[in-house]
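The complex appears here minus one protein chain, its other protein chains still in place.
For reference, chains read A and B in written order, and residue numbers begin at 1 within each chain.
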Amino acid sequence: MMSLLLDGLIVVALVGLAIQAITGQSLFRGIINFIVFGLTMALAWARIGAPDLAMAEAAIGAGLTGALMMVAYRRLVADEDGHVPTPPRQKSRLAIPIAVGSGLLVGVIGLGALLSDNPPGEAGQLVLETLPEYGLGNAITGVLLLFRGLDTLLEIAVLFTALLAARAVAGTGDSSATARTRHPETPLIGALLAVVIPLTILVAVHLLRAGTYETGGAFQAGAVLAAAGVLLVLSGRVSRTPSAGPLVRLGVLAGLSAFILVGLAPLLYGEALLTLPGMWSIYLIETAMMVSIAVTLILLFADAGGLRRERRG
Amino acid sequence: MSLQDALALIFLLAGCAFYLAGTVGLLRFPDVFCRLHALTKADNVGLGLVCVGLAILNGQPRVASMLLLIWLVGLLAATVSAHLIARHAHEREAPQDQELPRR
Partner (left out) sequence: MMDLALPGVALFLLLNLVAGMLRVYRGPTLADRMLAALLFSTTTVAVLLLMAEWMEMAALRHVALLFVMLASILSLAFVGLPSGTDEEES
């Protein structure tokens, strides 16, 4: 009974925060609402028994995206002297009917799904049965790498493409501007970094290793590492350079190339594409993906520091 | 209800009281510095009490040390955040310590 109330409150909070975030009273309020929405979403994932998703949501949705939006706000919206221009208020008359219509659609579909009998989940059953053969304990890692490896490969490719696109846009910006916080020489920040960065690296490596049998995996580990990198960028310890050095480029490409190479290799032996030969290949791919995801996210964030607002007129 | 449960419950309720105090401070104090003060101190003590209660409830030393670690890193993060935000606010406005809240 108490948990029902809790779940109900989470749902109400989610809807309320979402509405608040986009009804545009003031941009900064919308940003805070969005961040809190991400946090509440992480709680919702935890409630329905998906700790992997809660981890990813907390690290990326609330942490990275929140920081990214604040930096973009600083660069694009607020002037140098602190004056925030009025956002143009254009509410379409279709807004409310569309919102209500979408809500009804989701409600009808959800109701239909709840009322119908559960179809026998064959794929899920198969996954859970064959998982021990490969020595894996975490069904999510199994699905991501073994059973639906092509999806993951394409996702890494998408991430890479996004980085290229972002670099193309932000590369035209102010190269001397960074995402650095004010007073980066504050001793407290140094103390924070001294404790948090090593801890984060430890946790990331643990998550990478633990992904085979419990919550974790390449994506979570990469997101955690990326957050550490973002901390370094924000505190000015790592700055953005107009063109990335060779090591950085290697990091970005590592995940994609490792996955492609290991995936193509079975063709030489007459096996199907992407049949992974063993645990070592899983570790290799996961490590490479972790590095790539982390470097890509850090680069995406650091580039935001170079955004520049178009001066009109 | 065993002694372990009762003790844990006491700590959890105490933690709740501190969280409530922090929120009341956030809503009722006159300016941003007082609110920051209330928030960081009360909320983190609340978190510590909740951690103690959960450690008692769970009983495994491994879990208890994890909870301790979480609380300590939380303290560090709250300290740095409070300092940064207070400094930011101080550079931009004078505290309204001339006015007392009306009752």
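Here is the rule we use: a residue touches a chain if its C-beta (ideal position, glycine included) is under 8 Å from a C-beta of that chain, and two chains touch if they have at least 3 such contacts.
Everything numeric in this text was worked out from a predicted model, so none of it was measured.
J.: For the chain that is not shown, enumerate the shown chains it touches in the whole assembly.
T.: Output: missing chain touches A, B.
J.: Among A:Ser235, A:Ser281 or A:Thr296, exactly one should touch the missing chain; which is it?
T.: From the options A:Ser235, A:Ser281 or A:Thr296, the contact with the absent chain belongs to A:Ser235.
J.: Can you list, in ascending order, the chain A residues touching the missing chain?
T.: 1-3, 5-6, 9-10, 13, 17, 25-29, 32-33, 35-36, 39-40, 42-43, 46-47, 49, 51-52, 54-55, 58-59, 62-64, 66-68, 70-71, 73-74, 78-84, 86-87, 89, 179-183, 189, 192, 196, 199-200, 203, 207, 214-216, 224, 227, 230-231, 234-235
J.: Identify the residues of chain B touching the omitted chain, counting contacts across the whole complex.
T.: On the chain B side, contact with the omitted chain comes from 1, 5, 8-9, 12-13, 15-16, 19-20, 22-23, 26-27, 32, 35-36, 39-40, 43-44, 46-47, 50-51, 54, 57-58, 63, 66-67, 69-70, 73-74, 76-78, 80-82, 84-85, 87-89, 91-93.
The working rule: only the chains that are shown with their structure count from here on.
J.: When the C-alpha atoms of chain A and chain B are each averaged to a single point, how far apart are the two points in Å?
T.: 28
J.: Within the complex, which stretch of chain B touches chain A?
T.: 73, 76-77, 79-80, 83-84, 87-88
J.: Report the residues of chain A in contact with chain B in the complex, numbered from low to high.
T.: 181-183, 186, 188-189, 191-192, 195-196, 199
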